[in-house]
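Every protein chain but one is kept in place in this view of the complex.
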Amino acid sequence: MAEPWEDEPEGPVRKFMYVNRRAPYGTIYALESLEVVLIAAAFEQDVTLVFMDDGVFQIKKGQSTEAIGVKNFSPTYRALEGYDVEKLYVERESLESRGLTTDDLVVPVQVLDKDQLAALMEEQEVILSF
Amino acid sequence: MAMLHTINKSPFERRTLDAALRHAVKGSGILLIEDGVYAAFDGTIVADKVKAAMADHEIYVLGPDVSARGMSEEHVISGVKIVDYDGFVDLVTQYDKVQSWL
Partner (left out) sequence: MKLSILVNEGPYQHQAADTAIQFTKAAVAKGHEIFRVFFYHDGVNNGTRFAVPPQDDRNITAQWTALAEEHNLDLVLCIAAAQRRGILDENEAKRQGKDGNNIAPGFRISGLGQLIEAGIQSERLVIFGD
């Protein structure tokens, strides 16, 4: 049920980009950024998620957090599609320099090189980085 | 105008400056604030990188953060523009949008 503070405001659709550059668990930024994306979905804006630098570790497969006593929130990335958040991008250089490929990721993503990503950032109207 | 990138991390400890420069298109602005101002000084191991970036970008540094750290205009790489908080606000309005490389 929608809380009163989650009422959708009147306004135009804007291009929002969420830039994820931090690894999960070491700090709370990844989890709380994901919470913003989930709330934002209700506002029917044009949403793009980018994972770059250590942010690519957020969507690494096989996270098992029981022993550190923290909730594993990586399955939530797979739920984003149900919120109509479908534009997920990963930077090629960030992935490769960390020894990862798209096979290592929990969600399907589009891979962009740094110049394509820079161009995509320039197209945005609001960039949220945490 | 393109976007304004703000960087608040020391380039000697973190790679934030590199991340920003890697994604800054030609014509976008770079503003160094807080510990990010350490990238603005000449004679350091990152000075050449910053000078090279000046071919494609205006580079600004927040003066109050420079003074707070015991540095002054004479240490700042020639061509890097020193702004105060008023100037920071002006840059935010002059460029299309802001990306804070936290």
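A and B are the chain letters, set down in written order, and residue numbers restart from 1 in every chain.
By our rule, contacts are C-beta pairs under 8 Å (C-beta built on N, C-alpha and C of every residue); 3 or more make two chains touch, one makes a residue touch a chain.
Source: prediction; values computed, not measured.
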Partner chains on view for the chain not depicted: A, B
Touching the absent chain when the full complex is considered, from B:A2, B:V46 or B:V92: B:V92
Of A:P12, A:G69 or A:G99, the residue in touch with the unshown chain: A:P12
Residues from chain A at the interface with the omitted partner, ascending: 3, 5-9, 11-12, 14, 16, 28-29, 32, 35-36, 39-40, 42-43, 45, 126-130
Residue numbers in chain B that touch the chain omitted from display: 6, 8, 33-35, 64, 84-86, 88-90, 92-93, 97-98, 100, 102
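Heads up, the rule we're going with is that only the chains that are shown with their structure count from here on.
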Approximate Å spacing (C-alpha centroids) for the pair chain A, chain B: 26
In the complex with chain A, residue positions of chain B that touch it: 2-3, 15, 19, 22-25, 28, 97-102
Residue ranges of chain A in contact with chain B within the complex: 19, 21, 52-53, 93, 114, 117-119, 121-122, 124-127, 129-130
